[in-house]
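Yeah, one chain of the complex is gone here, protein chain that is, but the others are all in their spots.
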Amino acid sequence: MDAIPAIRVVDLRKNFGALEVLRGVSFDVHRGSVVSMIGASGSGKSTLLRCINRLETPSAGEVFIDGEPMGGPVTANGERKERPLSDINRMRRDLGMVFQQFNLWPHMTVIGNVIEAPLRVRRMKRKAAIALAEECLARVHLSEKGTEYPARLSGGQMQRVAIARALAMQPKAMLFDEPTSSLDPELTDEVLTVMRELAADGTTMIVVTHEMAFARDASDRVLFLHNGQIEEEGPPDQVFGAPKSERCRQFLSKKLQ
Amino acid sequence: MSNWERLVWNQRGLLWQGLAVTIEVCAIAFAMAIVGGLLLCLVRMHVRPLRPVAIALIEFFRATPIFVQLMWVNYVWPELFGWPNTFFTAGWVALGLQSSGYLAETFRAGIEAVPRGHREAGYSVGMSPFQVYRRIVLPEMLLTVAPSIVNQFTVIVKSSTLVSVITVPDLMLQAMKLVNIWYEPIEVLTATAAIYIGFVFLVSTAGKALADYQRRRFGLNAA
Partner (left out) sequence: MSEALVDALNPALFWEYRQVLLRGLAFNAYVFFSAATVALIVGLAAALLRVNRAWPFRWIGTLHVEVFRNAPDYIMVIWVHFVLPLLLGKLIGQRVEFSPFASAVIALGFVYSGYFAETFRAGIQSIPQGHLDAGRACGMAESTILWRIILPQVVRRMLPEAVNQFVSLFKATTIVSLIAVPDLMYQVSMVTQQEMRPLPLYTGAAVTYFAVIYVVAGSVRGLSERWRNKIYA
């Protein structure tokens, strides 16, 4: 295992007004590993992911991507200088995000959705961007849907396009926020299959999920979040087999029955 | 039927000319309304210090009757600003002002209807706020509000009859001229009313079909 983790989260805190949503969360995600994050609704999982790629600004703590702090370097007198937005944008490219609600852009075709960022953010040539997009669509098994508009796809197909869109930026890590939670049960498998394949290819991933089977056999580590803190963490065998925390045990027994 | 022939058919050249002027005034007013409405909307939403000004203008344009605005622009503006210097200009400016107020609010509603996640998806692949706005928010907004934009154009056409009052030679003015020559209003005014109704019907039907076609192309339900 290399010394510098792909993502390092250190004592991350976030409050919305008086509401403390994250209360000091720390963990590492090593290159090529898959971390699943489980926990009850409202425990702060989405907020944590959103803080990692700075869709929310953390109240305190730091996120390091390949050792580089997202929030900006600490100056000599110990203060932190907030990075300019352009910097954050540059670092965000290294983190692909997949949302529960897909968030495909309805006025662009499938291919249009996937090439948008390579074209305009990485300023690739159109031809190269399309070749890249086709490769990404092949990885999510949607090669034949390139010219469709999102509204004509099924939920599972939409989510796979969203994954391809994130992959097209060739990110260092992928963040998934409950990618199958708004899908009909019969459509979750096609998305989970794609995610398992990504994991097997050595993609670094953080996956917030309620799919316990996926967390158990596709991830290297499992985090159980409760009330904005990590209540339990470890390899899946340990978290699922012999959880130390009572709350985690209760949560799992409810989920697994 | 000879009256129809004498008063309407034989004067068709004049009426055509009038209709051409009507279309011209409306087209310019429409372009002004779209640009002005977008500007007012963006200032209102994103330029803090000028927000109250934009709101005041939008509300004023929306709550003042078009006829009053037309008179105001025609009689007051030239002395106040030295412009507009022709009746034609005063006509499209007044029509454009009112519609820009309405479109500003339409655009705002459309922008607010773009789900936050669509913008966040843009940020998460590293797009800048400007790119997100230009590539995602504005096009998606236009798609949602297309039917309202068409509707606003029909409002402009209907209101444009009033520019005849300040002697812009539109269809309405040509019709009134014909009436004043022969004092036989029945055929001329009925034909003129029918032309307007037909024209507005055509525009709104074609516009709606176009807007629906656009939406269906993107796999969305017709509005």
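Order of writing sets the labels: A and B. Residues in every chain begin at 1.
To be clear about the criterion, contacts are C-beta pairs under 8 Å (C-beta built on N, C-alpha and C of every residue); 3 or more make two chains touch, one makes a residue touch a chain.
Being a predicted model, the structure only gives us computed values, none of them experimental.
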Displayed partners of the chain not shown (whole complex): B
Touch criterion as defined above, residue of B:L7, B:C41 or B:L162 at the omitted chain: B:L162
Of B:A20, B:V35 or B:L80, the residue in touch with the unshown chain: B:L80
Interface residues of subunit B (partner: the chain not displayed): 59-60, 63-69, 71-72, 75-76, 79-82, 154, 157-162, 164-165, 172, 176, 179, 185-186, 189-190, 192-193, 196-198, 200-201, 204
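By definition in this document, only the chains that are shown with their structure count from here on.
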Chain centre separation (subunit A, subunit B; CA means) in Å: 46
Residue ranges of subunit B touching subunit A (in the complex, touch as defined): 115, 117-118, 120-129, 131, 135-136, 139-140, 143, 217-220
Interfacial residue positions of subunit A with respect to subunit B in the complex: 53, 55, 85-86, 89-90, 92-93, 95-97, 99, 101, 103-107, 116-117, 120-121, 148-152, 162, 165-166, 168-169
